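Please read the structure below before turning to the comments.
Missing here is one protein chain; the remaining ones are kept as they sit in the complex.
Chain IDs A, B and C follow the sequence of writing; residue 1 opens each chain.
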Amino acid sequence: MIHKKYENEEHAVADIPNDSTVLVGGFGGSGLPSRLITALKENGATGLTIVSNNIGAVSEGVATLISNQQVKKIICSFPVGPHANELIEYLETGRVELELVPQGTLAERIRAGGAGISAFYTPTAAHTELGEGKESRVFNNREHLLEYAITGDYALIKAHRADRWGNLVYRKAQRNFNPVMATAAQTTIAEVDEIVEVGDMSAEEIISPSVYVHRLVEIASQEERGKVQNG
Amino acid sequence: MIHKKYENEEHAVADIPNDSTVLVGGFGGSGLPSRLITALKENGATGLTIVSNNIGAVSEGVATLISNQQVKKIICSFPVGPHANELIEYLETGRVELELVPQGTLAERIRAGGAGISAFYTPTAAHTELGEGKESRVFNNREHLLEYAITGDYALIKAHRADRWGNLVYRKAQRNFNPVMATAAQTTIAEVDEIVEVGDMSAEEIISPSVYVHRLVEIASQEERGKVQNG
Amino acid sequence: MVRPYEELNGWTIPEVAGRIAAELEEGWFVNLGIGLPTLVGEALPEGKEVILHSENGILGIGPRKHTGETDSDLVNAGKEPITLLPGGSFFSQSESFAMIRGGHLDAAVLGAFQVSMRGDIASWKLPNASLGRVGGAMDLTVGSKRVFVFMKHCTREGTSKIVEECAFPLTAPRAVDRIYTELAVIDVTDGGLVVQDLAPDVEFEEVQACTAAPLQNRNVKKHSKVSEG
Partner (left out) sequence: MVRPYEELNGWTIPEVAGRIAAELEEGWFVNLGIGLPTLVGEALPEGKEVILHSENGILGIGPRKHTGETDSDLVNAGKEPITLLPGGSFFSQSESFAMIRGGHLDAAVLGAFQVSMRGDIASWKLPNASLGRVGGAMDLTVGSKRVFVFMKHCTREGTSKIVEECAFPLTAPRAVDRIYTELAVIDVTDGGLVVQDLAPDVEFEEVQACTAAPLQNRNVKKHSKVSEG
């Protein structure tokens, strides 16, 4: 029988080693796998390369890993927010490296990583500072940049509901980077509100098919357990 | 008010001119927009370039346009079936040109066309007859081919249900090439079983967002009308 | 007499937002950038079907929520709580930017630090800043069928944001179609910047005086208190 559920988030991230590349979903606080991030902080792995769109928008986000000096490199589109102060300091002292990528190129590079496309040409960022030094080529009279796939050793994502096989559905705009990151990591770990029986989700409504999801952490059952222990 | 519904399939395809590139959805008979194809046959436009995965699998498919001598070029992955005899004859006499593309590359080229990606590198078909003459490049010690985006002047697709804005949902494996072709044409025309009120579809279950769909033809209402006329 | 920028009373910001909202056409799919452009959504006339797109994977966003319970999974690109209209849909970030880059949006209304006379736009990084925030700006400027900039005509210091050449890092070259400021509506054409409309009580010469690029006065429909009264 297929079992992807882990007892808790600490177990689910326990094997993430130093120097891993970790894709972290979410757009601001929406769809942010905050328990998995906290567990990764407790795991303590260092030298991490983090791929995540917003850095610093919320306190429980990737900023916490930067503060904890676990991060070597950030790949993102929007590295500013109330909680990015340390990032700015670390960037200036060279403690953290930043690769700034336009949001659509970031999403597309991750998609390419998941889809077996090694590189692609996009018009975005041509003739800009972010295109400097990149290989370029003209298609349809328009300059394009060659952009390379991004893959992760791990993806930490957030979804609303899962089944035992690992199928996922999301709540509203919680989807954002989560489904695409799910496709692009060796090991995708999803933090979900609840795990339902296989067959309880409609085949038409599944957003991340089971093939992309390797580990599940259920928030509801832990809260349930917490209540029992506290009760 | 947004109105995308056309009275019938003949009106919906009436402006397709000679020498158009037309993307046609479906996988065999599943998700095949057979009424739109019939209407395109009656429209009579010639010199068409047809992009469609299966040619000849079913009688009401693209084969009918070939028989009717409307087709100049076929781009497909699987050009064989009980109804492809004329295609074979026309190919041999040079009346029709065939570009054979691996199915995944075909889907990805169409996706690229819809997504503003002008070209991409894929390992599929490297070192094969279908890769001959194509530009190639090594990524991760593996040869890749440069493949170009495909776009259409029109896409003829089939879906299960639409709303007035053009949002679409599909039935089961009817999806196949339909959602991706919807993204890649100047004008996407969807043949649907029924049109429901805006808001009747869940925002989470919509597969082709309204932005991709320009014209709708409803089968149910025509059958209803047919019944009234016949009754 | 040509008055300096700080003495000019142009349109109010809500008036500009309303003007843009009025010019977005029924059935258009439109992305509104963070900041001033967000106001355009609030200014859309009731019942006008302009479908708003948000980078984080939403089509059909409704008015921002001012009161009541907020939903952290229903926010716009600025992470502000919003509502979803009937007919709205959710999709992933890769689909959202496929939509943008693939040319499916009829217009993007964006803020900017600078716009050049050729339509170059600089909107993601201040010069010498250690960090830029590019977000979706480069994709939107490159992919949208029309790019409208909604910005104040000058900085707080009175420096023109419309320039001959952008001094700030570019978001995209030759991307902007039209500029909306509190003083004027200006089209970027092959022949240069053309003022299409002026705010009431503002003279063309006054707008030119506070604009660091040559303007043309073609097709100006002049408003004045007299003609309006």
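Observations
Keep this in mind: a contact is a pair of C-beta atoms (placed from the backbone, for glycine too) under 8 Å apart; a residue touches a chain by one contact, two chains touch by 3 or more.
Just so it is clear, the structure is predicted and the values come from calculations on it, not from any experiment.
In the whole complex the chain that is left out makes contact with A, B. Interface note for the absent chain: among B:Pro102, B:Gly116 or B:Gly152, the touching residue is B:Pro102. The chain that is not drawn here is touched, among residues B:Pro33, B:Pro79 or B:Pro209, by B:Pro79. Among A:Ala115, A:Ile157 or A:Ile195, only A:Ala115 touches the chain that is left out of the view. Contact with the omitted chain, checked across B:Gln174, B:Thr187 or B:Ser210, is made by B:Gln174.
Touching residues on chain B toward the chain that is not drawn are 27-31, 53, 57, 77-80, 84, 87-88, 91-92, 98, 100-105, 107-108, 110-111, 122-130, 170-180, 207.
On the side of chain A, the interface with the absent chain consists of residues 1-2, 111, 113-117, 163-165, 167, 183-184, 197-199, 203-204, 206, 209-212, using the contact rule stated above.
As a convention for this text, only the chains that are shown with their structure count from here on.
Distance from the centre of chain C peaks at B, each centre being the average of the chain's Cα atoms.
In this structure, the chain pairs B-C and A-C differ in their number of contacting C-beta pairs, and the larger number is found at A-C.
Centre-to-centre separation between chain A and chain C, using Cα means, comes to 31 Å. Spacing of chain B relative to chain C, judged by their CA centroids, is 36 angstrom. Shared interface positions of chain A, defined as residues touching 2 or more other chains, are 108, 122-123, 170, 172. Contacts with at least two other chains are made by residues 84, 90-91, 97-98, 100-101, 142-143 of chain C.
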